[in-house]
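Apart from one protein chain that is not included, each protein chain of the complex appears where it belongs.
Presenting subunit A:
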Amino acid sequence: MTAQKERLIVVGNGMAGIRTVEELLARAPDRYDITVFGAEPHPNYNRIMLSPVLAGEKSFEQIILNDRAWYEANGITLLTGEPVEAIDRAARTVTSLSGRTLGYDRLLLATGSMPFIIPVPGATLPGVIGFRDLADVETMLEAAAKGGRAVVIGGGLLGLEAANGLALKGMDVTVVHLMPTLMERQLDPSAGTLLQRELEARGITVLTGADTAEIIGGGIGGSERVTAVRLKDGRELPADLVVMAVGIRPNIALGKAAGLDCGRGIKVDDAMRTSDPAIHAVGECVEHRGVTWGLVAPLFEMAKVLAERLAGGTEAAYAGSVTSTKLKVTGVDVFSAGDFSGGEGTEDIVFRDAARGVYKRLVLKDNRLLGAVLYGDTRDGPWYFSLLKDGADVSAERDTLIFGQGFGGGEAASPAAAVAALPDSAEICGCNGVCKGTITAAIRDKGLTSLDEVRAHTKASASCGSCTGMVETLLAATLGDGYAAAPAVKPMCKCTTHGHDAVRAAIVAHGLKTMSDVFQALEWSTPDGCASCRPALNYYLLCAWPGEYRDDYQSRFINERAHANIQKDGTYSVVPRMWGGLTSASELRAIADVVEKFAIPTVKVTGGQRIDLFGVKKEDLPAVWADLNAAGMVSGHAYAKGLRTVKTCVGSEWCRFGTQDSTGLGVKLEKMTWGTWTPHKVKLAVSGCPRNCAEATIKDLGVVCVDSGYELHVGGNGGMHVRACDLLAKVATEEEVLEYTGAFLQLYREEARYLERTAPWVERVGLDHIRRRLVGDAGGRRALHARFLFSQSFSQEDPWAERAARGVDRHEFAPLAELVG
């Protein structure tokens, strides 16, 4: 037969295009006359190995997949450095940049994708690059040779590999990431946080929640070369090189210009055919069933299908892929696959070994694996991935699944057996470095029978307590039936086995500074807590790290997010602050005006001597605040777990019985304490004489003025369980009143459990304890007071002003959309 071979032209000499050719050659080596156009000057290389090339772990020669001899041997015409510029579908020809026009019978588009460059000012300056091809790697290596600073925008797979490579090459690297945790599309927040710590330990600076505003250049008019990156919050990061790795965009220009159906990518059917039956497409440039892909595994599956079709088959079809990812940073083991977002009908199995830095999370649904995230120990990644892809029923091995494939060879395959199987040298308590042998020996030799005894003798589980479960298992295993678990402390909530006090202690002892740190170190069983632990943790962290921890907005109850009280019908009430209960004509006038202007239905004087405006619509809140602010009033924090009011009587200024200036002292106390965050709401009062018109003896802290000075009363409550205060001390001066008050509040802040008011707290810890700390220990009292003032220096900002004037959290008050009709 002398029939002419069909002409196949491949545009794109990358991973998907050439894989298709390889597969095709294996099936029908003589069917086509193949020509490959490549925009890059190189033969086909393994793009995913560019990261090791950048890191200096591989050379370019080592990552070439097919050298020129291979093309020749297979009779393929390779045209490198020659991008295709146009397709003439009617004439079935392509034309390249150099003007060459060739005819085809079948055309394959495999043009890959381009790095997405965020359109900020300065994005096109020299020194700003993507991470895509060898040319980018060369630019990076050149910059790194001069040392200096690099900013990598994007904390995903690619960005982190770039950052790691540049750091290894000696650059000072900062990663700027928009999301709160790294690689958020592959990793859940816990694993993301571990990864961040690992990278930071390697000297890479990681800024999360950071949004790029502008890239700044040197020279006149900023025209020369990049010098810095400015973030939206105003921070400026000096930079000699900026790598953008925020995502990719399918390279569809050629296909689109030729009139092919395109969405985000060139649209293909299950046979990898575009809207023109003579034209096929594979790789990152395609959109299949609405999905685009950015990893090689699915592209290789596509290549196989297309090769089958090009070879004459009619059956092969591509149906989408399940993918898994690993980060190619030497020494960092990260693996993720499937859907780990959890939810309806799914169950989480979470394993955390804080000491070893191992975190594993499996998501199951109907006894099948839906997703897996592994950090620190990824040995079983492939096994989980195959279970996941096969949709295998795992009910039989569910109990031990998290321990991996190698586990449970013996007869008793259970989590307890896993601990029992550990060698004596295995470290159980990471905090105190106690290994298994030490614990079992102590149990046997010293006849220990309880967790507390083990703690006392070995220190194991005596610090953060995250190994408590393992220690108990060891006790049980060593003592057999002789061991009965001690009654546990009441856990904070369903997400944990730890009580409030243990969590607070661990936050301070281990320097846990974020919520995900806590979740990780204390082995929370849920990915992001619940409505009961999150607000508590948010408070504990805020209290432990004043000025450092940033309030987690979404972990606050709505009142503290909207800075107003939600009422039964979903409207809000607003209470402006009136210092010590004092007001003036202009304040009252402003309030009256606001009431009229916003048609506020109810105005009520509160028990704390303030004025409460009820029935304000949420979207009106910023405008109401703006008007009140304009009259000099700030938020009364009537919604806060914090200081609400300082109630006063008129005292010596007007009252014939008054012994001291109770109103003035009330104002001073309120100025010192407003804006504080406390475990629960706090109310103070000052009465000018023992007639006690301000009801100071049923407040969290009440001052009763007497001729010789001031009586301080604490722990009172006028709520559901009425409790009269205990007398704490008698002092002589206003300064002492302020110092004792600050110290008392700080002790309460540091020791009470979230949502525990002072009254139950005082009863729980005992008045003696509080007297000892505040009266018996003057130095300790002053230190507490100083800590109180320090934390106040960060919290006395009027939340209304921030929102009314500066638009903070504006989204909170406006609907996303209004669809009428």
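Quick notes on this structure:
Here is the rule we go by: a contact is a pair of C-beta atoms (placed from the backbone, for glycine too) under 8 Å apart; a residue touches a chain by one contact, two chains touch by 3 or more; residues count from 1.
By definition in this document, contacts and distances are computed from a predicted model.
When the unshown chain is looked up in UniProt, the name that turns up among "N-acetyl-D-glucosamine ABC transport system, permease protein 1", "NADH dehydrogenase", "Nitrogen fixation NifU-like protein" or "Nitrite reductase (NAD(P)H) small subunit" is "Nitrite reductase (NAD(P)H) small subunit". Contact with the chain that does not appear here is found for just one residue of A:S59, A:T77 or A:S341, A:S341.
Among A:T323, A:T526, A:T583 or A:T606, only A:T526 touches the chain that is left out of the view.
Which of A:E22, A:E184 or A:D777 touches the hidden chain is settled by the complete complex: it is A:E184. Residues 180, 184, 188-189, 264, 290, 340-344, 526-532, 534-535, 553-558, 561-562, 566, 568-570, 811, 815-821 are the ones on subunit A that touch the missing chain.
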